[in-house]
Each structure stands twice: as structure tokens, then as C-alpha cells.
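Note that this complex is displayed minus one protein chain, with the remaining chains in position.
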Amino acid sequence: MANLTLLQAINDGLRTAMKDDPSVLVFGEDVGKKGGVFLATENLQRDFGANRCFDTPLSEDGIVGCAIGMAMNGLRPVAEIQFQDFIFPAFDQIVSEAAKLRYRSGGQYTAPLVIRTPYGGGIRGGLYHSQSGEAYFCHTPGLKVVVPSTPHDAKGLLLAAIADPDPVLFLEPKALYRSVKGEVPEGNYKVPLSTLREARAGTQVTVFCYGAMVPVTLKAAEEAAASGIDTRVIDLRTLLPLDEEGVLEHAKSTGRVVVVHEAPRFCGFGAEISALIAEHAIEYMEAPVVRVTGFDTPFPNTLEHHYLPDHRRVLDALERVAHF
Amino acid sequence: MANLTLLQAINDGLRTAMKDDPSVLVFGEDVGKKGGVFLATENLQRDFGANRCFDTPLSEDGIVGCAIGMAMNGLRPVAEIQFQDFIFPAFDQIVSEAAKLRYRSGGQYTAPLVIRTPYGGGIRGGLYHSQSGEAYFCHTPGLKVVVPSTPHDAKGLLLAAIADPDPVLFLEPKALYRSVKGEVPEGNYKVPLSTLREARAGTQVTVFCYGAMVPVTLKAAEEAAASGIDTRVIDLRTLLPLDEEGVLEHAKSTGRVVVVHEAPRFCGFGAEISALIAEHAIEYMEAPVVRVTGFDTPFPNTLEHHYLPDHRRVLDALERVAHF
Amino acid sequence: MNLTTTQPLQVIQPDGGVNGYDPKLSEAELLHCYRAMLLVRAFDAICLKLQRSGRIGFSIPNEGIEATQVGAASALKKSDWIFPSYRDFGMALYHGVPALEMMHNMFGNAQDGAKGRQMPVHFSFVQPIHFVSISSPIGTHIPQAVGAAHAAKLRGEDTVFLASFGDGGTSSLGFHSGLNFAGVWKSPVVFLCQNNGWAISCPVEEQTASDGFAIKGEAYGIPGVVVDGNDLFAVRKVTLEAVVRARAGGGPTLIEAQTFRMGGHSTSDDPKRYVPPEQFEYWKKRDPLARFEKYLEAAGLLNAAKSEALRKEVEAEIAAAARAAEQVGPPGLETVFSDVYAEIPTHIRKQGEGLFDLGRRRGDAHAGDGKFPL
Partner (left out) sequence: MNLTTTQPLQVIQPDGGVNGYDPKLSEAELLHCYRAMLLVRAFDAICLKLQRSGRIGFSIPNEGIEATQVGAASALKKSDWIFPSYRDFGMALYHGVPALEMMHNMFGNAQDGAKGRQMPVHFSFVQPIHFVSISSPIGTHIPQAVGAAHAAKLRGEDTVFLASFGDGGTSSLGFHSGLNFAGVWKSPVVFLCQNNGWAISCPVEEQTASDGFAIKGEAYGIPGVVVDGNDLFAVRKVTLEAVVRARAGGGPTLIEAQTFRMGGHSTSDDPKRYVPPEQFEYWKKRDPLARFEKYLEAAGLLNAAKSEALRKEVEAEIAAAARAAEQVGPPGLETVFSDVYAEIPTHIRKQGEGLFDLGRRRGDAHAGDGKFPL
């Protein structure tokens, strides 16, 4: 096992998939010689050749559209979108095409592809290099949406996503690219999609979170422990299809729930968690289900540290919910 | 006052705006000579000339992109997207540009435009002529999202949207275009955005709904009344910015809530309503907050009547919630 | 390399003469083309009747563009792929997709390959040729064809991919990205722009200011060729040249076939609201079927009696297909919930069970009486 950053784990995952399966291709803007703007694809072109890892013209519509065609015709494309903020030109291809191809063709055509893209704040990227758009995709039946928060999961979930028969959007928390490190097994292992991870055991409050909010939440949970609040932290890992049963069990078992994400609150992913609980576990709730989220504004630049939920805001919610 | 269909009310609203304000333009695919595929813009080109109402090339990106430029430079564009299903090529312009222009320019540039588009099922349109994409847009700060359900509101909300200083997505329930009729005042009147409408008074259960689900819900409420369930029906009308206070008051006052929409359930607009209640009114709830929605699948064709929530499904939820 | 042409290639003269051109097709092949055109016309006419009498919801008229469809399709092998538009009935029929399978789609019945999920004319076939699932959003299939072609190219296969779209389709995002990627990758794709003069009610001069559509290839380093779309041999010839070049690694071609749809955009559309009557008259004289008939007659392969017999046979075949498809019931309720993913996830399964359960509780026949079968 190697001790890798999340970014290295992704590079390792791509390498492993490319080595094990010749039908896996990696492409996107600047992923070749440059190795990607974050270096997630570093040296893949050198090591696997320009037929397996290559740059594309500046068109996300083309990147995803072509990936769908490749996937239809037997390849396993892994397309990179340079920043999640720039995925919107491909929205039609993702939402109208990749997500609906199996259904509309009665299973005759399918699109087993992976779209990797860095998302979230923390790099002073302003409106267009910071967004967390998961909710847009989670409202789209036919897609899978995955967000790792540890190097181990990043590699294992990526390998599961590449092997998956359906289109997967793989959202990489760029704030964690180099800030988290961890043990990563060698070779091809898979973390099954649609499974939760208990990042911290606890009995009084459950927090549901994912991606870059996991370490923030863990920090808040540590501080809360000091003041006697025993917090369970659930890393959702796969947002769609969500392990709804698992979410409800955790919610019921503590009766107190906080949901944390970076994206704006209104119609954000957190709303679905709250709604599931309001529909299937309301009688177990001993407190309001509180969301700690980005604000319902575009993402600012200079003041991004105020926009992003931090451990103080999570802690505040934990206290509110615990002492309700 | 004239007795008009919802479609006629929209045509009347467009005419009224064009007459009162020379900076109002209407354009899109086939809106000119043909008058739109549903005839919402019938005779506007004839009556106001081809400079005020005109066809465009087949590019939603171009339609919305140009509308933003026009709006920046003093016009009040009202762009039509032929079906809401075809809005996705313009997603980037709507979400990245129209919604964020005021914020990112510190208020120096703004985009007061209206995008009208028919949405929803009921015409045997299959996957791509039936969708209800409101949740995609409601997760986008900077946009306003409006959905009328009566001819009166259709005209009054449209006129308010056109006069509004911010970009408004105006979703027209195509299933109601010709199936509802009602009194529509002459001249320029506005139904203020972000206000709810009590479509039916009731004391035991509140149903939140909008667009084509309003008549469906009203029918269910009538049937429920027969079995002793007194149902209040709230037509949300503006989804963003939502009158959250109003929603919470209604929810608290009945303590039992159902939310109805056509769109898929997962991360749909209904989740936000449930989440608001779970966060701010959970202690008033005497029953789970139940969502009646489209299924988490693409929209089918032959079986669309099973996909679309009907009064039976709403009634079932009313009974569950009332007798919990 | 500038192969772009601006004058449409024409082979068959209005009187059926070909000035000695040798189509290099056997009698059987020629009659197969003719039969395919007849099939389109009969399919078209019967669907129009079915729609007018309320038995199907919608159809797309194909009259007038049969030569483009059949001419282009005839240049492909069965191992090639077609990424069609919704107005490409003839390509499927030429390659032997049974009319019955197509009719199952028109009725959206239980035997429809797409399980009744799509609107009529949104076909999907993997046999006898890949005729890729049609999508309503315009242009999205164009980069997909390029991606599929790139896959074949990387594997060293010599498959060719035909992407077909309209004049309006050239304004779409997919046209721009698809042709651009194909130019850079030298993909084995033939882009067939069926310029029928209109995108619903939008005439070409309001669609683009370019000098025709073939020239748009210049923007991507792709040769563009203009052809008389009502001339089966001409369409076949330019498509075959493009296919041969693509198969040999020479990269993509953009073909503009100039034609005209004699009907409305769809059965919901009344073209008289916007198409000047002269256009109908002009193009009526250039009917592709009549022109090919004249050729066949001149070549001694057809006469009035034979043509009449074939027409009847074909009409009977289509009518029988329609009758048979109409007998088939709707798809099972479980088809609402399957095929969203390879495996049905729990939340969708529960939604299906809920619907079945409600049907049971309400005694509603539609909802099925068994338990949720997935």
C-alpha cells in the first residue's frame, strides 16, 4: 500500500484501469502533454500513448458527445471536464443523451462512460472555478453521481465507475486533491457504488456529507465531542443512486440530523436527504433536520471563506440540533 | 374581461407587453409566420412586424445568448424555447450567464429577459416533449422561475416577468394550454412574483403544487372532501424566489402536507418544500410530508398516463397523510 | 485538399436519361432501391392515414426525399452504422428492417424495440444494420457518430458511420462540435445534410447566411459536396465516394443533398402556413420516385404493369404490418421502470411497486394485477 494524495490516487486509478482494460481511454482538454490542469492525468499519455490519452478541442459538448459514441461502440471512455463549472455546454449530451440512451432504445444502446471533473471551492476560483453542481445531475434518472472524499475511495470508486455499465459523473473535490493523504491499495480494487461510509461513529447526531465537506464535518464533530455531543458522520460517496435505506437507518438511529454541502441550499442535494427523512422517518426525529450549505448566491471570490461552510457553521448546527 | 384559454391569455400578455413597451421583442424558433408550434405567438409578427417578432436559427444557445446581449443593451427580450426539453443547449447561457451577470459585474450589467417555454406531459410526447425541468433552474441563484396554472395568472405573471429587472424562466404547462379557460382582464395588470395563491381553502391537509398539477390536485381534493378530508390547495406560482414564509405558515396551520409535481422525485422541487418544513416546521407536523411526483425514470410515451401523477395518486397521498 | 463543390451533382435527368452513366448496380439491386422508395412512400401514406384517424399519435412525412435516403443508404454495408434523423425511414427500409418492426414503434406497443417509450418515428435497431436510437434533440447524434467512428478507427476496423441531419441541424451545437472533432481526428464519418429548404417554418436564408451548406465543411477542414437529393444515382455516387474515402482512412466528408419535403414538418404541421405554393409546384416536377421510374423504364427494367404490381405488393405489406402492430397491446407497466440503469435501483423498484400496489388497492386494471415483476 502506498500513501497517496487524493490526486495521486486518481492518477493511480486511471493507470490501473488503462492497464487492465485496453478499451479504457482518457481524454479532455489539456490532459495529454500537460497532464491536466491539476495533473490528475500526469504521464498517462507518456505511458499509454496518444491513442489512449489525448487532448481534445475546446468543446465540452464534443467531449461528452464523442464519449457517448465511443461507449456505444465498445470503448470505456473516461472524459475529463476541466472544471465542473465548464460542464454546462455538455449538459444536453449528459442529461438528454447519456442518461436516456438505454431507456429510449429499450436497452439496445448504452453509454458506459465516466465523466471526471473537479468541483467545489477553496482555491479562490470565484464564480466559475468553484461550483458544486451535483444537484443538477442528481435530478437526472439514468446517471450515477459519485463523490469521493479519501484517497482510498477515490481510486476504488473510480475503478467501480469505469467498470459500471451506466454513465457515471465522478466529482472530484479539488480542495482535497493535495490536502488529504492516505493508504491506497495497489492494483484493481473497487469500492461498490451506492454504499455509504461511516467516517465517524457516534450516537447522538448524524451528519450526512460528502466530498470536501467530510473533513470539515469531522473537524466540527471533534469539537462537538469536546462539548459532549457524540456525532456520527456519514460520507454518502454515491449520491445517485443513493442508499436511501442506509440514510434512513442512520437518521432513525440518532433522531437528530444535519446535512452539509457546499452547493447553494435551495433545491440542493441536501433537500433530498431532508425530504426522505420528512417522508419516511419524521416520527423518529427529535429535532429539525438542519442544512448547512453554501448560500443561495453565486460563488464569490475574495470572501469565499465566508461562503463555504466551515467547521464553525457545522458545529453551530450540531449544537442547535443536539440541544433542541 | 374575456374568457380565454391559458394559451390565449399568454398571447394576450405578449401583445399587451409589446403594445405598452416598444423595447419588448418576441423571438425563437417558428414564432413568426407559424406563430409557434402551439400558436402562443400567433399573429404577433403580423401585428407588430418582423422587427418585433421573428424566427431564429435552430440554436437555443444562440437564442438565449443573443437575448442576454439584447437585455444588456436596453431591450426586453422574450425568447421562446420550443419545448422545455430543448432548453439544455442553452443551459450554459442561462445558468452561467443570465443568472450570474448582475452579481459578477457588481450590478454594472444586468439581463432582464424572459424565457418562455412549454413544459410537462400529457400530449404523448415521450422522453423529449414532456419533461418538467424546474428543479434544474430553481437550484440556480439569480434566476426567477414562474409557473402559471390559470389564464388569469398566466397573463398577469407574464407581464410581471417581462417588467422584472432579473431573468425569468416562464414555464407554461402545455397540458393546460387549451384545457383550462377563465376570465382574463384586459390591459396591463401584473400578478406579483413570489406570491402564493390559495386555489382551494381547507383546514386539514395542505397540498403544494403548481402548473398542470393544480387541476389534478383540485380534483383529488374534491374527491377527498367526499370522504371527509378538508384539503387546502396552494398554487405556488413562483418557485424561485419562493415565498418560504407563506409555505411554512400553510404547512404549520394544517400540520399535514402533500407536495405534488410531475418531475422525477429525486432532487425534484418537492424536496425543497419538504426540507423547508423539516427544518422550520417539523414540530408542527402530525404526519409525514408526502411527495407525489413523476417517477425517477425518463418520461415514457405509451404509458405516460401511468407516469404522470393523477388525482388517484394524489388522493391516495391525501388519505395516507390525513389518517396517519 | 479542397474538394468542396458548389454546383449540385446530377446524374438522372428529369426524363430519366443518364447520358451513358453506369450505376454499376445489378437489376436486382436497382429494383431493390426502387422497392425501398416505394416502401417509404407507402409507409408514409399509411402512417398519415393512421394518424388522421387517431390510431397513432404522430408521424413524419418523407415524401420527396426518398432518393436521398435510399441513395445514401445504398452506399453502406451492413457492418456500417447509421446515426439517423427522424426523417430517414428509407435508410432503415433499404437495409431490410421489417416494416412490422417499424410499425411496432409507430404504435409504441409491447413489441416495439424501444418498449413504447419514444414517440413514433424514433426508431432504434441494431439489426440488420446499426440504425442508432433516434433522439428528438437536434444534432446531439453528430458528435456521437464521430465518437463511435473514432472507436472503430482506434481498433483498426474499416466501419463507416453515416450521420444524417437537416439544414436546421447545421445550427446545432452537435454539428459544430461533431464536425470539428471529426476534422481533427480524420474520422470515418459521412455527414449527410439533407437540405430540404426548411426547418419547420424557418427557410434556409433565415437559418444561415452561408452560401449553401457544403461550404460549412471548410470551417472544419472537411470537404463538402453538393448533390441533387432527388437523384438516387447522384446521391449514391457522392456517398459512395465519401464512404470509400472514409474506409480508406481519408477522413470525413460533408454532403449537402438538396431536396424538399412535400408534406408538413410532421403530422402536426400545416406547411401552407409558411411554404410558398411555387415551391411545391417546383419540386413536384422533380419527384425522385418518378424520376427513378423513368430511368428504370428507359433501361427496360420496369413498365407500368410491373410498377403497379410492385406498388400494390408494397402497400399490402405495409398495411398488413400496420394491422398486425395495431393488434399488439401496450407494453407492460414494468417498462416504465426498467432500463433506466442496467440494474434497477431500490428507489425505482419501490416506485414501481407503489404503482402496482395502488392499482391493486384501487382495483385499477391498468396497473397490472401481479406483483411488480422486476
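The chains carry the letters A, B and C, assigned in the order they are written, with residues numbered from 1 in each.
In the analysis below, contacts are C-beta pairs under 8 Å (C-beta built on N, C-alpha and C of every residue); 3 or more make two chains touch, one makes a residue touch a chain.
As the structure is a prediction and not an experimental result, all values here were calculated from the model.
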Where does the absent chain touch, in terms of which shown chains it meets? A, B, C
May I ask which residue of C:62, C:135, C:164 or C:207 touches the chain that does not appear here? C:207
Which of A:107, A:126, A:182 or A:255 contacts the chain that the document leaves out: A:126
Given the contact definition stated above, which residue among B:20, B:183, B:198 or B:245 touches the chain not shown here? B:245
Sole contact to the chain not displayed, among B:125, B:141 or B:202: B:141
Take the complete complex as the reference. Which residues in chain B touch the chain that isn't displayed? 25, 51, 56-57, 59, 61-62, 64-75, 77, 89, 92-93, 96-97, 100-110, 141-142, 144, 165-166, 194, 241-245
Could I get the residues of chain C that touch the absent chain, sorted low to high? 171, 173, 175-177, 180, 183-184, 186, 205-211, 215-216, 218-222
Contact residues on chain A toward the hidden chain run 29-30, 32-35, 37, 55-59, 61-62, 85-86, 88-89, 124-129, 265-266, 295-298, 300-303, 305-307, 312-313, 316
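Definition applied: only the chains that are shown with their structure count from here on.
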So which chain ends up closest to the centre of the protein, judged by Cα positions averaged per chain? B
Could you grab the centroid distance between chain A and chain B? Build each centroid from C-alpha atoms only and quote it in angstrom. 30
For chain A versus chain C, what separation do you get between their C-alpha means, in angstrom? 39
Dist(centroid_CA(chain B), centroid_CA(chain C)) in Å evaluates to 35
Note: chain C residues in touch with at least two other chains are 117-118, 122, 135, 137, 173, 340, 347-348
Set of chain B residues in contact with two or more other chains: 85, 88-89, 126-128, 266, 295-298
